[in-house]
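A single structure is presented below for examination.
What you see is the complex with one protein chain gone and the rest in place.
On to subunit A.
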Amino acid sequence: MASQTEDSIATLLGETSVLVPAGRSAERIADLSWWLFGSATLIWFVVLGLSVYAAYVRPGAHDVARVRLMIVGGGAVLPTILLGGVLAYSLWLMPQVKPPIPEGAVEIEVEGLRWWWRVRYASEEGGATEVANELALPVGRPAVLRLTSPDVIHSFWVPALAGKTDMIPGRETIIVLEPTRTGVFRGACAEYCGTSHALMNFAVLVLEPDAYEGWLARQGAPAQEPEGPLEARGAAVFREYGCGACHAIRGTQANGVVGPDLTHVGSRRTLGAGALPNTPEDYVDWIARTHEVKPDANMPPFGMLPDDDLAALAAYLDGLT
């Protein structure tokens, strides 16, 4: 059922709340939100209190001089001072929310494309490990993300970790993330970028340092060999239908760069940047009914494939963990 699928996708993608932060700059933003909320509540009570006072407690005419003081003081001077205070506080927070690039930070490149995320981890040997729609970060260590876009403006947002940063064609923008606790956190595109903008999500896995190293090593390794005959058939179908023109599977002939790297697609929490969960049936849905699942996605649907070819493909891809 649709609602059930959506529930589980939301769970798979992880925590989304700005008010339950898991990163340094998100903590500052949450502080600001609480201050704003608190002071707005206070103002609300004072204004309503005065209205009640004027209407019920002391109805009738009031002293002109006092009324003028209320109007000019309460209506202009006080709000100006309060807004000035809030402005000063948020300007003071800004350098902390966008800190300078720290020493020893993890270096990651993220490209936002319609409608998915290409992620590259620079490796020590000089090469890079490419993954998609999911990234891992070690807890307690800052990470520098260099953000770009080849098509339109996207915006990189992981509410629990930090504020939004636009990804602008022709420029590189930078965001520093510093996760403070482990967990899975949802990221999303926060700038409308076309038909499937709402299906442009990713998951951020914040891991203990060794778990992170393990994740990176597994993602950097070439793809697993097909396990059984069904998977081997799937690999052959993948070759035959030219999926490799757009997708790379490291360790095989497939080296396309148009679509997401599929070397370890089976290990991801979702498919199609949060369009579907990640089970063998979801692969069939994705491959055969791509545009029902994700309108206008830049992958042609392969609905003409015979069912057993689809099942073989699904088994193969699901096994690429």
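Everything below uses one rule, namely that contacts are C-beta pairs under 8 Å (C-beta built on N, C-alpha and C of every residue); 3 or more make two chains touch, one makes a residue touch a chain; residues count from 1.
Just so it is clear, contacts and distances are computed from a predicted model.
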The complex's invisible chain, by UniProt name, from "Xanthine dehydrogenase family protein molybdopterin-binding subunit", "HEAT repeat domain-containing protein", "Amino acid ABC transporter ATPase" or "MASE1 domain-containing protein": "MASE1 domain-containing protein"
Chain not shown: contacting residue from A:L19, A:L36, A:V67 or A:M94: A:M94
Among A:G84, A:G214 or A:G303, the residue in touch with the chain that has been omitted: A:G84
Residues in subunit A touching the chain absent from view: 76, 80, 83-84, 87-88, 91-92, 94-95, 98, 100
